[in-house]
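Note that this complex is displayed minus one protein chain, with the remaining chains in position.
Showing chain A:
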């Protein structure tokens, strides 16, 4: 079913790269993922299944960043109040700033149904939580923490991060911290003694906000793609990818900020006026931190310093979804399991049918959907690569061979990330696997 790539428009000689086929496809406006109906169905179905928990993630992330803030005993941080479930997504509904999804601006109906009933039956939220019948919010926090820990990515384009160390940020944070602990001499005393402790927590909260604002965009994008696919308006993988590219450019300039609400008053820790934007301050660091890097899975790598399995340099981290081994999903020590478990509840029926025909059917759906998720994230990464190429280099139909050569060099440099021999990166990268349907 692998479609042969269309011939490049101009006469650039064939690439000699080991992923030459993929590079030719990218040059022809395609994705890293082969354009087959089966792939399209999988990635769109997964976007839909991913978007529903994501709708919860962004709401809860913002709730934690804005309301829970520095609560030392945040026992109930995963219980979002009604107000946040009804909070209008800025990119959906009638009053949207920029309408991406034609649906509701409030929480997705499937999400509301899941919050109410879960996999079992209607019972108080606390019981759902205790029986672990819930959205695995820990996964969203793990992504946030990956971004926090892999700071200094994409500098100097990404200025959000260096701002967190600026005096201005510290002053803003100081005001919010003092207001938050007002009337609590114990916490204020601790703050006096160890000022950096709460400051660092505050930085983490800023990343909660950053990721929440990033996903506020992605959820409606994925919902809309699913709807367009159902309506027959997306018919190929490049079309899906181009929708993402266009979405990225439309949304690129949206503000990234961190506001905290304490006793009805808004403290602007990172104000909108700082001019931090969605593309450079959230999307690119996110892709780098979560798709490529994250942290080694506790169940696959040894952190033993003498064993030298984990790289010394954060740049060499290669544990994101593009490299992840999905087969041990469901095992101890494999973090993506949390997300796979979340997506399992919201699979569209056509994907459930599809999985039932393969491998172990219902029994190993968790892994099958994990591999589809990997495919779909390769599609998203392709969109990011194409967007970067559009922003930094030349159009694909450029007639100047030098420009095309520059494009090619860019694509090759991107794919070289999947070929590096250090720390077994080359074997870990799943780019080669997703080229065929045998990998499921």
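We take it that a residue touches a chain if its C-beta (ideal position, glycine included) is under 8 Å from a C-beta of that chain, and two chains touch if they have at least 3 such contacts; residues count from 1.
Following the convention adopted for this analysis, contacts and distances are computed from a predicted model.
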item	value
Hidden chain of the complex, named as in its UniProt record, picked from "Cytochrome D ubiquinol oxidase subunit II", "NADH-quinone oxidoreductase subunit M", "Electron transfer flavoprotein subunit beta" or "2-oxoisovalerate dehydrogenase subunit alpha"	"NADH-quinone oxidoreductase subunit M"
Residue among A:165, A:363 or A:422 touching the omitted chain	A:363
Sole contact to the chain not displayed, among A:29, A:195 or A:330	A:330
Touch list for chain A against the chain that is not drawn	300, 325, 327-331, 359-361, 363-364, 366-367, 433, 439-440
